[in-house]
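Yeah, one chain of the complex is gone here, protein chain that is, but the others are all in their spots.
Then we have chain A:
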């Protein structure tokens, strides 16, 4: 009865489903050896023809053999239609194999559909494409990822030793020296090592400080399906912790605002691309956050001193957006000197946002113009943070990729072209900001922090 089964299967494929049944397709579908599939096809053709000589069945054959051509023998493998089979066989000096290649209902004009059939079934079975083949290769066992990594390190070390012995002159001269490659491989290890170390320390810190506010934000972050979710959490936790420390000074509404904000950026981070990019970024995150923390603490202390000074200053600066923005940007460049570059590489708003907020909190009670100064910094640093009140953060990376936020970004980056806008905007901005001032201070801070832009107006209205 098993014999009948495959016949029925083939019958179904050919007549009912109107498929092109190649030997390879049949072999994968029925899970049999290719030779058996070929025999099955032949058997089916024979039986069908015996039963019903008018059966509409077209068969293609594979013929292989030796051909004498121009005096030398050439091995030829050809797929031929049934009607050309004998002609082909007679052309060949010796025929080494003939078997059925495919069966189909319709007459094939060319061999394209044959290829497509095989292509599809192979694509579906890429991982075991030699399973039903007649030849097994003992060496062809795919490596596991562990072995791959091992092989890579071995290759690196083995290429170093011959280069050391064979290198006549310094490596760059003859291009034979992987010693430079060795050095370049160590820095990544260094970065990764640092990253791993930081992650470990972060894990400890984060675990030590459970806070209620952190819990929702942390859980929000941890819900992200990411391999580095844990590390992200740690950063987030640490940053949130820092932020909360600073928050204790300003006041309740700001804390609430921040909680909202941190949960919102939590939705952002993992949408950003590239784990590799994030890794060096994260390495710098701890450094930056610590730096920010210090800064924020300092600012907090200074706040009371500077507040009175700042207000008149900022009110003056309200009119002069250009200067204010420029001074903001220069401030920003001074303050986070080294991490700026890495920030641009690594889009990770949450650690940045809370840290920035830590700075902004002391400034929020000041006049909106002064807050603007701070907000400008935030804009330039953070990335891909969309919030109705905040607008998009500005970094070079965002600027390039998100053209929709051009107006805000443009304003930050291209100050001269934005100059004509500015005199008009401040006038309108001020009353809004003053209004906002009466509301939550944090809200004011966020409003002013938003880049003055046309889009901002649309959102407001």
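Everything below uses one rule, namely that a contact is a pair of C-beta atoms (placed from the backbone, for glycine too) under 8 Å apart; a residue touches a chain by one contact, two chains touch by 3 or more; residues count from 1.
The working rule: contacts and distances are computed from a predicted model.
Name of the non-displayed chain as stated in its UniProt record, restricted to "Protein YIPF", "Eukaryotic translation initiation factor 3 subunit B", "Alkyl transferase" or "DNA polymerase delta subunit 2": "DNA polymerase delta subunit 2". Check A:106, A:122 or A:454 against the missing chain and you find that the one touching it is A:122. Within chain A, the residues in touch with the undisplayed chain are 3, 6, 23-24, 27, 33-36, 38-40, 42-43, 60, 62, 64, 66-67, 69, 72-81, 84, 87-88, 94, 96-100, 108-112, 114-115, 118-119, 122-123, 126, 129-130, 132-143, 148, 159, 162-163, 168-169, 171-181.
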